[in-house]
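A single protein chain has been removed from this complex, and every other one stays in its place.
Residue numbering begins at 1 within each chain, and the chains themselves are lettered A, B and C in the order written.
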(Lines give C-alpha, C1' and ligand atoms only; values in the text may rest on other atoms or scores of the structure.)
Protein backbone atom coordinates (compact mmCIF):
# COMPACT_ATOMS: atom_id res chain seq x y z
CA UNK A 1 0.00 0.00 0.00
CA UNK A 2 2.88 2.41 0.71
CA UNK A 3 4.34 1.92 -2.75
CA UNK A 4 0.87 2.34 -4.21
CA UNK A 5 0.40 5.62 -2.37
CA UNK A 6 3.77 6.84 -3.62
CA UNK A 7 2.66 6.04 -7.19
CA UNK A 8 -0.79 7.53 -6.74
CA UNK A 9 -0.81 10.41 -4.24
CA UNK A 10 -4.44 11.19 -5.14
CA UNK A 11 -6.71 8.27 -4.24
CA UNK A 12 -10.32 7.59 -3.46
CA UNK A 13 -11.56 4.69 -1.37
CA UNK A 14 -14.45 2.64 -2.76
CA UNK A 15 -16.22 -0.24 -1.00
CA UNK A 16 -17.01 -3.15 -3.34
CA UNK A 17 -20.77 -3.72 -3.56
CA UNK A 18 -21.98 -7.32 -3.61
CA UNK A 19 -24.13 -6.47 -6.61
CA UNK A 20 -21.07 -5.41 -8.62
CA UNK A 21 -20.14 -9.07 -8.95
CA UNK A 22 -21.39 -10.95 -11.99
CA UNK A 23 -22.35 -14.58 -12.51
CA UNK A 24 -18.64 -15.58 -12.38
CA UNK A 25 -18.67 -14.26 -8.80
CA UNK A 26 -16.12 -11.50 -9.17
CA UNK A 27 -16.44 -7.80 -9.92
CA UNK A 28 -17.63 -7.38 -13.51
CA UNK A 29 -15.20 -5.81 -15.98
CA UNK A 30 -17.50 -2.87 -16.81
CA UNK A 31 -17.60 -1.86 -13.14
CA UNK A 32 -13.90 -0.96 -13.18
CA UNK A 33 -14.66 1.85 -15.64
CA UNK A 34 -17.12 3.18 -13.08
CA UNK A 35 -14.31 3.05 -10.51
CA UNK A 36 -11.92 4.88 -12.89
CA UNK A 37 -14.60 7.52 -13.48
CA UNK A 38 -14.98 8.00 -9.73
CA UNK A 39 -11.20 8.37 -9.38
CA UNK A 40 -11.09 10.82 -12.31
CA UNK A 41 -13.83 12.99 -10.81
CA UNK A 42 -12.14 12.86 -7.42
CA UNK A 43 -8.84 13.90 -9.03
CA UNK A 44 -10.45 16.87 -10.82
CA UNK A 45 -12.21 17.82 -7.62
CA UNK A 46 -9.10 17.63 -5.44
CA UNK A 47 -7.18 19.87 -7.86
CA UNK A 48 -10.18 22.18 -8.27
CA UNK A 49 -10.09 21.68 -12.04
CA UNK A 50 -13.79 21.36 -12.84
CA UNK A 51 -14.58 24.91 -11.73
CA UNK A 52 -11.66 26.29 -13.73
CA UNK A 53 -12.67 24.38 -16.86
CA UNK A 54 -16.32 25.42 -16.62
CA UNK A 55 -15.31 29.04 -16.20
CA UNK A 56 -13.43 28.81 -19.50
CA UNK A 57 -16.28 27.00 -21.25
CA UNK A 58 -14.25 23.81 -21.63
CA UNK A 59 -15.52 20.27 -21.13
CA UNK A 60 -13.12 17.37 -20.58
CA UNK A 61 -14.33 14.59 -22.91
CA UNK A 62 -13.30 10.95 -22.62
CA UNK A 63 -12.02 9.76 -26.01
CA UNK A 64 -10.50 6.43 -25.07
CA UNK A 65 -10.21 4.20 -22.02
CA UNK A 66 -8.80 0.78 -21.19
CA UNK A 67 -8.28 -1.64 -18.32
CA UNK A 68 -5.82 -4.43 -17.66
CA UNK A 69 -7.04 -7.04 -15.17
CA UNK A 70 -4.41 -8.65 -12.98
CA UNK A 71 -6.43 -10.16 -10.13
CA UNK A 72 -10.16 -10.73 -9.82
CA UNK A 73 -11.80 -8.77 -6.98
CA UNK A 74 -14.63 -10.16 -4.88
CA UNK A 75 -17.04 -8.86 -2.23
CA UNK A 76 -16.30 -8.00 0.54
CA UNK A 77 -13.33 -5.75 -0.15
CA UNK A 78 -12.33 -2.10 -0.07
CA UNK A 79 -10.47 -0.59 -3.00
CA UNK A 80 -8.17 2.40 -3.17
CA UNK A 81 -8.33 3.81 -6.67
CA UNK A 82 -5.56 6.22 -7.62
CA UNK A 83 -5.30 8.56 -10.62
CA UNK A 84 -2.34 10.44 -12.03
CA UNK A 85 -1.31 12.14 -15.29
CA UNK A 86 0.76 10.06 -17.72
CA UNK A 87 1.14 12.37 -20.74
CA UNK A 88 0.22 15.96 -21.50
CA UNK A 89 -0.51 16.96 -25.11
CA UNK A 90 -1.65 20.17 -26.79
CA UNK A 91 -5.39 19.59 -26.46
CA UNK A 92 -5.48 16.32 -24.47
CA UNK A 93 -3.91 14.37 -21.64
CA UNK A 94 -3.82 10.75 -20.55
CA UNK A 95 -4.44 9.51 -17.04
CA UNK A 96 -3.53 6.19 -15.53
CA UNK A 97 -5.49 4.49 -12.78
CA UNK A 98 -4.49 1.89 -10.25
CA UNK A 99 -6.98 -0.22 -8.28
CA UNK A 100 -5.50 -1.53 -5.06
CA UNK A 101 -7.36 -4.31 -3.22
CA UNK A 102 -7.18 -3.94 0.56
CA UNK A 103 -8.05 -7.57 1.10
CA UNK A 104 -5.46 -8.92 -1.30
CA UNK A 105 -2.98 -6.13 -0.51
CA UNK A 106 -2.07 -5.90 -4.16
CA UNK A 107 -2.70 -3.91 -7.32
CA UNK A 108 -5.67 -5.69 -8.86
CA UNK A 109 -6.31 -3.64 -11.99
CA UNK A 110 -4.64 -0.95 -14.08
CA UNK A 111 -6.46 1.59 -16.21
CA UNK A 112 -5.88 4.38 -18.65
CA UNK A 113 -7.96 7.14 -20.20
CA UNK A 114 -7.43 9.84 -22.78
CA UNK A 115 -9.25 13.09 -22.05
CA UNK A 116 -9.70 15.75 -24.74
CA UNK A 117 -10.47 19.41 -24.05
CA UNK A 118 -13.55 20.57 -25.95
CA UNK A 119 -14.71 24.18 -26.25
CA UNK A 120 -18.38 23.85 -25.41
CA UNK A 121 -19.68 26.70 -27.59
CA UNK A 122 -17.90 25.59 -30.78
CA UNK A 123 -17.98 21.88 -30.02
CA UNK A 124 -14.34 21.62 -31.07
CA UNK A 125 -11.05 20.60 -29.53
CA UNK A 126 -9.15 23.38 -27.84
CA UNK A 127 -5.72 23.73 -26.22
CA UNK A 128 -5.31 23.08 -22.50
CA UNK A 129 -5.21 26.52 -20.80
CA UNK A 130 -1.80 27.30 -19.25
CA UNK A 131 -3.07 27.48 -15.65
CA UNK A 132 -4.67 24.05 -15.96
CA UNK A 133 -1.64 22.63 -17.75
CA UNK A 134 0.53 23.75 -14.83
CA UNK A 135 -1.71 21.94 -12.33
CA UNK A 136 -1.78 18.75 -14.42
CA UNK A 137 2.00 18.88 -14.92
CA UNK A 138 2.34 18.79 -11.15
CA UNK A 139 0.67 15.36 -11.18
CA UNK A 140 2.77 13.89 -14.00
CA UNK A 141 4.19 10.60 -12.83
CA UNK A 142 7.61 9.42 -13.80
CA UNK A 143 7.55 6.29 -15.86
CA UNK A 144 6.90 3.13 -13.86
CA UNK A 145 9.57 0.64 -14.92
CA UNK B 1 -48.21 -14.41 -23.98
CA UNK B 2 -51.69 -13.70 -25.42
CA UNK B 3 -53.16 -13.09 -21.98
CA UNK B 4 -50.14 -10.93 -21.15
CA UNK B 5 -50.66 -8.84 -24.27
CA UNK B 6 -54.33 -8.41 -23.38
CA UNK B 7 -53.30 -7.18 -19.93
CA UNK B 8 -50.51 -4.96 -21.26
CA UNK B 9 -51.28 -3.62 -24.74
CA UNK B 10 -48.21 -1.35 -24.58
CA UNK B 11 -45.04 -3.44 -24.29
CA UNK B 12 -41.35 -3.12 -25.00
CA UNK B 13 -39.05 -6.06 -25.72
CA UNK B 14 -35.76 -6.19 -23.81
CA UNK B 15 -32.99 -8.77 -24.30
CA UNK B 16 -31.45 -9.92 -20.99
CA UNK B 17 -27.74 -9.05 -20.85
CA UNK B 18 -25.41 -11.65 -19.35
CA UNK B 19 -23.90 -8.91 -17.16
CA UNK B 20 -27.30 -8.18 -15.59
CA UNK B 21 -26.98 -11.42 -13.64
CA UNK B 22 -25.41 -11.25 -10.20
CA UNK B 23 -23.34 -13.76 -8.23
CA UNK B 24 -26.46 -15.87 -7.63
CA UNK B 25 -26.61 -16.32 -11.41
CA UNK B 26 -29.94 -14.69 -12.06
CA UNK B 27 -30.96 -11.17 -13.01
CA UNK B 28 -30.25 -8.87 -10.08
CA UNK B 29 -33.25 -7.30 -8.33
CA UNK B 30 -32.14 -3.72 -9.05
CA UNK B 31 -32.09 -4.42 -12.79
CA UNK B 32 -35.88 -4.88 -12.86
CA UNK B 33 -36.28 -1.22 -11.93
CA UNK B 34 -34.22 -0.38 -14.99
CA UNK B 35 -36.63 -2.56 -17.02
CA UNK B 36 -39.65 -0.78 -15.47
CA UNK B 37 -38.09 2.58 -16.31
CA UNK B 38 -37.59 1.49 -19.91
CA UNK B 39 -41.25 0.38 -20.08
CA UNK B 40 -42.39 3.67 -18.50
CA UNK B 41 -40.43 5.75 -21.01
CA UNK B 42 -41.72 3.60 -23.86
CA UNK B 43 -45.30 4.05 -22.59
CA UNK B 44 -44.92 7.86 -22.40
CA UNK B 45 -43.34 7.85 -25.83
CA UNK B 46 -46.04 5.71 -27.44
CA UNK B 47 -48.77 8.00 -26.09
CA UNK B 48 -46.78 11.11 -26.95
CA UNK B 49 -46.99 12.29 -23.34
CA UNK B 50 -43.46 13.63 -22.78
CA UNK B 51 -43.82 16.37 -25.37
CA UNK B 52 -47.20 17.42 -23.93
CA UNK B 53 -45.85 17.52 -20.38
CA UNK B 54 -42.75 19.50 -21.36
CA UNK B 55 -44.87 22.01 -23.23
CA UNK B 56 -46.86 22.60 -20.01
CA UNK B 57 -43.70 22.82 -17.86
CA UNK B 58 -44.55 19.64 -15.97
CA UNK B 59 -42.12 16.88 -15.01
CA UNK B 60 -43.35 13.40 -14.05
CA UNK B 61 -41.47 12.49 -10.85
CA UNK B 62 -41.17 8.97 -9.48
CA UNK B 63 -42.24 9.01 -5.83
CA UNK B 64 -42.49 5.31 -5.12
CA UNK B 65 -41.78 2.04 -6.85
CA UNK B 66 -41.90 -1.66 -6.03
CA UNK B 67 -41.34 -5.10 -7.49
CA UNK B 68 -42.66 -8.56 -6.68
CA UNK B 69 -40.45 -11.39 -7.88
CA UNK B 70 -42.21 -14.57 -8.96
CA UNK B 71 -39.59 -16.40 -11.02
CA UNK B 72 -35.86 -15.76 -11.35
CA UNK B 73 -34.75 -14.79 -14.86
CA UNK B 74 -31.45 -15.92 -16.39
CA UNK B 75 -29.43 -15.19 -19.52
CA UNK B 76 -30.20 -15.92 -22.32
CA UNK B 77 -33.80 -14.72 -22.44
CA UNK B 78 -35.95 -12.04 -24.01
CA UNK B 79 -38.44 -10.12 -21.88
CA UNK B 80 -41.59 -8.31 -22.84
CA UNK B 81 -42.20 -5.57 -20.31
CA UNK B 82 -45.66 -4.06 -20.29
CA UNK B 83 -46.95 -0.90 -18.58
CA UNK B 84 -50.46 0.29 -17.88
CA UNK B 85 -52.28 2.76 -15.62
CA UNK B 86 -53.70 1.39 -12.37
CA UNK B 87 -55.06 4.49 -10.63
CA UNK B 88 -55.49 8.15 -11.56
CA UNK B 89 -55.37 10.78 -8.80
CA UNK B 90 -55.56 14.57 -8.76
CA UNK B 91 -51.84 15.19 -9.11
CA UNK B 92 -50.49 11.64 -9.53
CA UNK B 93 -51.08 8.25 -11.09
CA UNK B 94 -49.87 4.72 -10.49
CA UNK B 95 -48.58 2.39 -13.16
CA UNK B 96 -48.20 -1.37 -13.01
CA UNK B 97 -45.57 -3.32 -14.90
CA UNK B 98 -45.44 -6.93 -15.96
CA UNK B 99 -42.24 -8.69 -17.01
CA UNK B 100 -42.94 -11.69 -19.24
CA UNK B 101 -40.13 -14.18 -19.83
CA UNK B 102 -40.14 -15.57 -23.36
CA UNK B 103 -38.04 -18.56 -22.35
CA UNK B 104 -40.23 -19.50 -19.40
CA UNK B 105 -43.42 -18.34 -21.12
CA UNK B 106 -44.63 -16.87 -17.86
CA UNK B 107 -44.95 -13.65 -15.94
CA UNK B 108 -41.68 -13.46 -14.03
CA UNK B 109 -42.02 -10.17 -12.15
CA UNK B 110 -44.66 -7.59 -11.30
CA UNK B 111 -43.96 -3.93 -10.64
CA UNK B 112 -45.64 -0.73 -9.61
CA UNK B 113 -44.72 2.95 -9.59
CA UNK B 114 -46.33 6.14 -8.39
CA UNK B 115 -45.67 9.16 -10.60
CA UNK B 116 -46.35 12.70 -9.35
CA UNK B 117 -46.82 15.73 -11.61
CA UNK B 118 -44.47 18.55 -10.63
CA UNK B 119 -44.61 22.09 -12.01
CA UNK B 120 -40.98 22.67 -12.92
CA UNK B 121 -40.90 26.45 -12.30
CA UNK B 122 -42.46 26.29 -8.83
CA UNK B 123 -41.06 22.90 -7.90
CA UNK B 124 -44.48 21.89 -6.57
CA UNK B 125 -47.10 19.27 -7.25
CA UNK B 126 -49.68 20.23 -9.81
CA UNK B 127 -52.89 18.67 -11.15
CA UNK B 128 -52.77 16.38 -14.17
CA UNK B 129 -53.89 18.48 -17.17
CA UNK B 130 -57.22 17.32 -18.65
CA UNK B 131 -55.82 16.33 -22.05
CA UNK B 132 -53.19 14.14 -20.42
CA UNK B 133 -55.71 12.70 -17.97
CA UNK B 134 -57.86 11.65 -20.91
CA UNK B 135 -54.95 9.80 -22.54
CA UNK B 136 -53.98 8.08 -19.28
CA UNK B 137 -57.61 7.14 -18.60
CA UNK B 138 -57.60 5.28 -21.91
CA UNK B 139 -54.88 3.00 -20.57
CA UNK B 140 -56.58 2.30 -17.22
CA UNK B 141 -56.70 -1.43 -16.68
CA UNK B 142 -59.60 -3.15 -15.02
CA UNK B 143 -58.65 -4.79 -11.79
CA UNK B 144 -56.86 -8.10 -12.23
CA UNK B 145 -58.57 -10.54 -9.90
CA UNK C 1 -28.18 11.83 12.11
CA UNK C 2 -28.53 10.92 15.82
CA UNK C 3 -32.21 10.09 15.40
CA UNK C 4 -31.35 8.11 12.27
CA UNK C 5 -28.74 6.10 14.16
CA UNK C 6 -31.27 5.40 16.91
CA UNK C 7 -33.70 4.10 14.29
CA UNK C 8 -31.04 2.13 12.42
CA UNK C 9 -28.30 0.87 14.73
CA UNK C 10 -26.80 -1.18 11.88
CA UNK C 11 -25.65 1.07 9.05
CA UNK C 12 -23.23 1.04 6.17
CA UNK C 13 -21.68 4.14 4.61
CA UNK C 14 -21.75 4.41 0.82
CA UNK C 15 -20.15 7.18 -1.26
CA UNK C 16 -22.37 8.31 -4.15
CA UNK C 17 -20.64 7.67 -7.50
CA UNK C 18 -21.00 10.35 -10.18
CA UNK C 19 -21.97 7.65 -12.65
CA UNK C 20 -24.95 6.63 -10.50
CA UNK C 21 -26.71 9.80 -11.59
CA UNK C 22 -28.95 9.60 -14.65
CA UNK C 23 -29.82 12.15 -17.32
CA UNK C 24 -32.00 14.04 -14.80
CA UNK C 25 -28.80 14.60 -12.82
CA UNK C 26 -29.73 12.81 -9.63
CA UNK C 27 -29.16 9.27 -8.43
CA UNK C 28 -31.24 6.90 -10.57
CA UNK C 29 -34.11 5.08 -8.87
CA UNK C 30 -32.71 1.61 -9.61
CA UNK C 31 -29.47 2.46 -7.80
CA UNK C 32 -31.28 2.67 -4.45
CA UNK C 33 -32.05 -1.03 -4.69
CA UNK C 34 -28.32 -1.63 -5.03
CA UNK C 35 -27.86 0.46 -1.86
CA UNK C 36 -30.55 -1.56 -0.04
CA UNK C 37 -28.84 -4.78 -1.13
CA UNK C 38 -25.54 -3.52 0.23
CA UNK C 39 -27.22 -2.65 3.54
CA UNK C 40 -28.95 -6.05 3.64
CA UNK C 41 -25.67 -7.91 3.09
CA UNK C 42 -23.96 -5.74 5.69
CA UNK C 43 -26.76 -6.48 8.16
CA UNK C 44 -26.49 -10.24 7.59
CA UNK C 45 -22.72 -10.01 7.87
CA UNK C 46 -22.78 -8.00 11.08
CA UNK C 47 -25.12 -10.50 12.73
CA UNK C 48 -23.20 -13.45 11.29
CA UNK C 49 -26.37 -14.78 9.68
CA UNK C 50 -25.08 -15.90 6.28
CA UNK C 51 -22.81 -18.56 7.75
CA UNK C 52 -25.62 -19.87 9.95
CA UNK C 53 -28.07 -20.01 7.05
CA UNK C 54 -25.61 -21.77 4.74
CA UNK C 55 -24.85 -24.32 7.40
CA UNK C 56 -28.56 -25.17 7.53
CA UNK C 57 -28.88 -25.25 3.73
CA UNK C 58 -31.14 -22.21 3.68
CA UNK C 59 -31.00 -19.35 1.19
CA UNK C 60 -32.66 -16.00 1.95
CA UNK C 61 -34.59 -15.08 -1.21
CA UNK C 62 -35.89 -11.60 -2.01
CA UNK C 63 -39.59 -11.86 -2.85
CA UNK C 64 -40.57 -8.21 -2.84
CA UNK C 65 -38.92 -4.83 -2.49
CA UNK C 66 -39.94 -1.18 -2.66
CA UNK C 67 -38.62 2.35 -2.29
CA UNK C 68 -40.20 5.67 -1.39
CA UNK C 69 -38.25 8.69 -2.64
CA UNK C 70 -38.36 11.77 -0.45
CA UNK C 71 -35.43 13.86 -1.67
CA UNK C 72 -33.29 13.47 -4.79
CA UNK C 73 -29.62 12.71 -4.08
CA UNK C 74 -26.79 14.11 -6.17
CA UNK C 75 -23.02 13.62 -6.45
CA UNK C 76 -21.00 14.40 -4.39
CA UNK C 77 -22.57 12.98 -1.24
CA UNK C 78 -22.06 10.23 1.31
CA UNK C 79 -24.99 8.09 2.36
CA UNK C 80 -25.57 6.11 5.52
CA UNK C 81 -27.88 3.24 4.72
CA UNK C 82 -29.49 1.51 7.67
CA UNK C 83 -31.37 -1.78 7.84
CA UNK C 84 -33.61 -3.25 10.53
CA UNK C 85 -36.30 -5.90 10.91
CA UNK C 86 -39.90 -4.75 10.61
CA UNK C 87 -41.88 -8.00 10.84
CA UNK C 88 -41.06 -11.63 11.52
CA UNK C 89 -43.23 -14.35 10.01
CA UNK C 90 -43.10 -18.15 9.96
CA UNK C 91 -40.94 -18.51 6.86
CA UNK C 92 -40.17 -14.86 6.02
CA UNK C 93 -39.31 -11.48 7.44
CA UNK C 94 -39.48 -7.90 6.23
CA UNK C 95 -36.68 -5.39 6.50
CA UNK C 96 -36.88 -1.63 6.23
CA UNK C 97 -34.08 0.56 4.94
CA UNK C 98 -33.33 4.22 5.48
CA UNK C 99 -30.98 6.22 3.27
CA UNK C 100 -29.58 9.25 5.09
CA UNK C 101 -27.87 11.94 2.99
CA UNK C 102 -24.88 13.47 4.77
CA UNK C 103 -24.93 16.55 2.57
CA UNK C 104 -28.63 17.23 3.07
CA UNK C 105 -28.61 15.92 6.65
CA UNK C 106 -31.93 14.27 6.06
CA UNK C 107 -33.55 10.94 5.30
CA UNK C 108 -33.62 10.91 1.50
CA UNK C 109 -35.21 7.52 0.75
CA UNK C 110 -37.05 4.74 2.56
CA UNK C 111 -37.05 1.13 1.49
CA UNK C 112 -38.55 -2.23 2.33
CA UNK C 113 -37.90 -5.83 1.37
CA UNK C 114 -39.51 -9.17 2.07
CA UNK C 115 -37.07 -12.04 2.45
CA UNK C 116 -38.25 -15.66 2.30
CA UNK C 117 -36.31 -18.62 3.69
CA UNK C 118 -35.84 -21.32 1.05
CA UNK C 119 -34.47 -24.82 1.72
CA UNK C 120 -31.89 -25.12 -1.04
CA UNK C 121 -32.15 -28.90 -1.57
CA UNK C 122 -35.95 -28.98 -1.88
CA UNK C 123 -36.29 -25.53 -3.42
CA UNK C 124 -39.19 -24.82 -1.05
CA UNK C 125 -40.04 -22.34 1.67
CA UNK C 126 -38.96 -23.36 5.13
CA UNK C 127 -39.44 -21.97 8.63
CA UNK C 128 -36.91 -19.57 10.11
CA UNK C 129 -34.69 -21.64 12.45
CA UNK C 130 -35.08 -20.62 16.12
CA UNK C 131 -31.51 -19.42 16.60
CA UNK C 132 -31.80 -17.14 13.59
CA UNK C 133 -35.25 -15.96 14.66
CA UNK C 134 -33.81 -14.93 18.00
CA UNK C 135 -31.11 -12.85 16.34
CA UNK C 136 -33.59 -11.18 13.98
CA UNK C 137 -35.99 -10.50 16.84
CA UNK C 138 -33.21 -8.53 18.52
CA UNK C 139 -33.25 -6.12 15.57
CA UNK C 140 -37.01 -5.67 15.46
CA UNK C 141 -37.79 -1.97 15.46
CA UNK C 142 -40.81 -0.54 17.24
CA UNK C 143 -43.26 1.05 14.88
CA UNK C 144 -42.21 4.50 13.69
CA UNK C 145 -45.27 6.72 14.10
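Following the convention adopted for this analysis, a contact is a pair of C-beta atoms (placed from the backbone, for glycine too) under 8 Å apart; a residue touches a chain by one contact, two chains touch by 3 or more.
Since the structure is predicted, the reported quantities are computational estimates derived from the model, not experimental observations.
Visitor: Using the definition of touch stated at the top, determine which of A:63, A:87 or A:106 touches the missing chain.
Guide: Residue touching the chain left out of view: A:63.
Visitor: Can you list where chain B touches the absent chain?
Guide: 12, 14-15, 17-19, 34, 37-38, 41, 45, 75-76
Visitor: In the whole complex, what residues of chain C lie against the chain that is missing from view?
Guide: 18-19, 21-23, 25, 28, 30, 75
Visitor: With the missing chain put back, which residues of chain A would touch it? List them for me.
Guide: Within chain A, the residues that touch the unshown chain are 28-31, 33-34, 37, 62-69.
Basically, only the chains that are shown with their structure count from here on.
Visitor: Of all the other chains, whose mean CA position lies farthest from chain B?
Guide: Between chain B and every other chain, the largest centroid distance is to A.
Visitor: For chain A and chain B, let me know how many angstrom lie between their CA-based centres, rounded off.
Guide: Distance between chain centres, rounded to whole Å: 36 Å.
Visitor: Between chain B and chain C, tell me the centre distance in angstrom, where each centre is the average of that chain's C-alpha atoms.
Guide: The separation of the two C-alpha centroids amounts to 24 Å.
Visitor: Mind checking the centre-to-centre distance between chain A and chain C? Centres are C-alpha means, answer in whole Å.
Guide: The mean C-alpha positions of chain A and chain C differ by 31 Å.
Visitor: Among all residues of chain C, which ones touch two or more of the remaining chains?
Guide: Where chain C meets two or more other chains at a single residue, that happens at 34, 37.
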